[in-house]
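One protein chain omitted, others in place.
== chain A ==
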Amino acid sequence: MATGRGAAAEACVGQVVLPGDVLLLPAHPDEDGERLRLGAGVAPRGRLLCGPGLRRCVAGLLVTKCGLLRHRPAGDGAAAGGAYWVDSQQKRYVPVKGDHVIGIVTAKAGDLFKLDVGGSEQASLSYLAFEGATKRNRPNVQVGDLIYGQFLVANKDMEPEMVCIDSSGRSSGMGIIGQDGFLFKVSLGLIRKLLAPKCEIIQELSQLYPFELVLGMNGRIWVKAKTVQQTLIIVNILEACEYMTAEQRKQALAKLSGN
């Protein structure tokens, strides 16, 4: 057990991996860093993307978090050689660039707002990072407001920065979240499940009552329905979804829509 540490990466896809496991990648036959290649006959090798929960080591990939190993086969785009990552369940959020999150305004410091996003540090948001904001036309943000934005800068060395506009200057759904509604926290795995395309939970809930929903990748969900009672029912179902199986959920919803 001490000697046979490395296992082939493809063999472990879909299985539970623990920190300390080494995954061996298939060796590329044309990998020689010594010879320079000249001319147009160079076929660019796809780059393998090493996702969350994995780190590169001498032998291959070292697993750093426990969870299920996932693989996306080679395609076009940034991860042309395919991607490996570990699906792990976590409650604590660590800011990642590009993630859309819900933040709570805790302080106004001159031209900056300080937001609590659930990480180890508070994120900063400039007052100019809203659609249509100028020095004269400032956004109306108070302490305690909820903001839906994305991370512009998020790494381990610097304070995270958020913006409420995308790269072309439009807000595309981001900004201050309106009045009323209910904010609660769930685990990060449930958020990822809800954000998957054609999520059954959201489709079934939308047949129950009409409601507004904002999902933040930091585990926060904001819900607003017509009455307070309907809002609380939806909150309880979403919180319980983490531990219920599909049949239990359908039973609970059938009971509610029958009432």
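Going forward, a contact is a pair of C-beta atoms (placed from the backbone, for glycine too) under 8 Å apart; a residue touches a chain by one contact, two chains touch by 3 or more; residues count from 1.
In the analysis below, contacts and distances are computed from a predicted model.
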item	value
Protein name (UniProt record) of the chain left out of view, among "Glutaredoxin domain-containing protein", "Carbonic anhydrase", "Exosome complex component RRP46" or "AP-4 complex subunit epsilon"	"Exosome complex component RRP46"
Sole residue of A:64, A:126 or A:171 that reaches the chain not shown, by the stated touch rule	A:64
Hidden partner chain, touching residue among A:90, A:229 or A:248	A:90
Among A:136, A:156 or A:198, residue touching the chain not depicted	A:156
Residues from chain A at the interface with the omitted partner, ascending	1-2, 5, 16, 18-20, 53, 55, 62, 64-68, 88-92, 94, 119-121, 156-157, 189
